[in-house]
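My questions will all concern the structure given below.
For this view, one protein chain was removed and the others were kept in their places.
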Amino acid sequence: MFSTAPRRSVRRVALATATTLTLGFALAACSSGSSGSSDSGSEADIEAALEAGGTLTYWSWTPSGEAQVAAFEEAYPNVDVELVNAGTNTEEYTKLQNAITAGSGAPDVAQVEYYAIPQFALSDSLVDLSSYGFGDLEDQYSAGPWSSVAFDGKIYGLPQDSGPMAMFYNKTVFDQYGIAVPTTYDEYVAAAEQLHAANPNAYITAENGDAGFTTSMIWQAGGQPFTTDGTNITIDLQDEGSKTWADSWNRLVEGDLLSSTPSWSDEWYRGLGDGSIATLLTGAWMPGVLESSVPDGSGDWRVAPMPTYDGTPVTAENGGGGQVVLKQSENQALAAGFVKWLNSDPASISVFLESGGFPATTADLESPDFLAQTPEYFGGQAINEVLVDASKNVPTGWHYLPYQVYANSIVPDTVGQSYESNSDLNAGLQDWQDQLVEYGNQQGFTVNK
Amino acid sequence: MTSATAVGARAAAPAPRARKHKRDWRGWGFVAPFMIVFLAVLVAPVIYAIVLTLFRTQLVGGSAFVGLDNYLQLFQDPRFWESLFRVTLFLLIQVPIMLGLSLVAALAIDSARLHGTSFFRIAIFLPYAVPGVVAALIWGFIYGNQFGLTGSINDLVGFQLLAPFSSEWVLASIGNIVTWEFMGYNMLIFYAALKIIPGELYEAAELDGAGQFRIVTSIKIPALRGAIVIATIFSIIGSFQLFNEPNLLKNLAPNVISTYFTPNMYAYNLSFAGQQFNYSATVAIVMGIITAVIAYIVQLRGSRQEVR
């Protein structure tokens, strides 16, 4: 059917395809070897690299990124950092993963949230920074964030921010209906019932199965559903902590006491402003978002410690992340130097704090200035005292899965269904577990065997 | 005008095509540039995708040849069948409604019984100019349960009349967006086909005393058969490839629009969230074959009836 001319071109394309394939598989097989430079380096290398200068590409969506890069370039005039906003969270991870799969196109440095770091670490895409002397920096960071970047004997990045959870509540609404600030989940549920009975349009909070919220709440309840030992993984979303959370939160889910407004939608922002969403259980980075994006709520909001199950103060980390160095980087020492400056130099941290971020560095968390802040928005409350206090009550020993990005993506299909049908969360968690076990085993891990 | 002569010429003497052409190779000179780019940017990825379907790459353990395992797995995958069932349902309900509305609009505009015909024509066509991303964004706001237009309507009637993001209605909500986007486009295809019906046919019909309704059913609709076939084929392809609208609305209804809501979303999430490139490619290839077969059957049926 085809003439000779096109047949030749078909063959040529087929040949090109075959070449591409071979290349692709070869690269996939040894993705770690795709860059020329070796893993080893030292603190001295960093100094030398910063002096010598060069060009770096830095992927980040954090609001402070631009000002931080400017400050860095001022401190090290020989270094040129190209800041790229490659998308917000999962969008960036997709692009990062694509670049890693393709073997080229990844940046030198990238912002990655804590939950996603194990996934990139597993695929051997990140530089172990311990040889650059980063181990000495451990004392500078609070324990939770540090354990999220340093695990399995390696250091994959430095923490930029942290999100110890607290309860943000709308005091005006609480006062209006005579609701006391809950300190336990029993009281929280009671407050939810009282509020919704008094005003059918108002809900204690908006939640419909956010993945980060789910894992953080299990964390707070003392659960450790994910344990990883090399490629051996154990998943138990019915361990004691997970059940504690699910049984307690069930009363809100089954009682239809939660607003189903999805987080971060325009309706959600409106709900935070008009009092129809009365509390938020979320990370300590929330004040910056409220102040800049919910002007209507000014003066209404306050911060309290997370409700607990038995009165013992305990919380968890929610959100937050750090910067990592990619193995594809041609100049890993320089990249390491940038990451170190970014997350430990006072000049950088102060820019970060100005943008409304919540730090992971203990010196800043404990600085009197920081603790003494009394923002107008929160009615002059010294909110950082509450939030910093929370950062000390994060249970250790929490781990994410080495495929947490995928795991989080299917939470709406599983846990979300419990919210959707106002039914037992344990069933949703079990469903989530089943799919995670299946996926893990398909991907070559040994899960629950 | 060119098209008038062209149409006229064709209507007068549609010469058998075979006689017009001599069999020669010069045509390839014209077709080659298109085909080279086509092979490079479409056929090559398809071939690559087919190769991918024969392998399985794991996060741990690398890549291995698995033959047709991915296909066997797909045929037993309830999520795939659920998504296929959903777009089929969408196809069977949304496409007839959309094409029906387009047809009514085209006939009305062609009837010359409207005040301000050209205003109607352009106004109904306008949504087609709106990018899918923007359309989903606009409707996402409008569908808002509490503050959107939907919320206002619910407040007005005093109860939850509309719930665009409930599991019962979400498919209809997406269908509405797609209908909104493409109704005018299909209307124009029909309208253009109506415009070239020879006037003599109408005169003859009127001499026979046929009413408007008769003219529509026995002249206009039959004349539209070809246009309906092509519009149907494009709508089938569009339905089976449904992606942008549900994927963008997923932010607003995460629990209702699952990661495998449509086959295309399933393929997307398999590769981009789950790194399951091989299995994802399998979904794509199987969907491609299903779509091609159905489109071919529609085409075949359509043209057979035309020949009579």
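Note that the chains are named A and B in the order they appear, and that numbering of residues resets to 1 at the start of each chain.
Simple rule for what comes next: a residue touches a chain if its C-beta (ideal position, glycine included) is under 8 Å from a C-beta of that chain, and two chains touch if they have at least 3 such contacts.
Throughout what follows, contacts and distances are computed from a predicted model.
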What protein name does the UniProt record of the undisplayed chain give, "Carbohydrate ABC transporter permease", "cytochrome-c oxidase", "Na+/H+ antiporter subunit G" or "Probable peptidoglycan glycosyltransferase FtsW"? "Carbohydrate ABC transporter permease"
Subunit A residues touching the chain left out here are 1-3, 6, 17, 20, 23-24, 59, 61-64, 84-89, 91, 95, 98-99, 101-105, 113, 161, 163, 263-266, 269-270, 273-274, 283, 285, 288-289, 292-293, 295-296, 319-321, 355-357
Chain not shown, touching residues in subunit B: 1-4, 6-10, 17-18, 20-31, 33-35, 37-38, 40-46, 48-49, 52, 101, 105, 108-109, 111-116, 118-135, 137-139, 141-142, 147-149, 152, 180, 183-184, 188-189, 192-193, 195-196, 198-200, 202-203, 206, 225-227, 229-230, 234, 237, 240-241, 243-244, 248, 263-264, 267-268, 271-272, 277, 280-281, 283-285, 287-289, 291-292, 295, 302, 306
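Please note the rule applied: only the chains that are shown with their structure count from here on.
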Centroid from C-alpha atoms only, then distance subunit A to subunit B, rounded to Å. What do you get? 39
Under the stated contact criterion, what part of subunit B meets subunit A in this complex? 25, 28, 32, 35-36, 39-40, 43-44, 47-48, 51, 57-63, 141, 144-148, 167, 251-256, 258-260, 269, 272-277
Give the list of subunit A residues in touch with subunit B in this complex. 3, 5-6, 9-10, 13-14, 16-17, 20-21, 25, 28-29, 90, 94, 97-98, 101, 122-123, 201, 208-209, 231, 261-262, 264-267, 270-271, 276, 402-403, 405-406, 409-410, 412-413, 416-417, 419-420, 439, 442-445
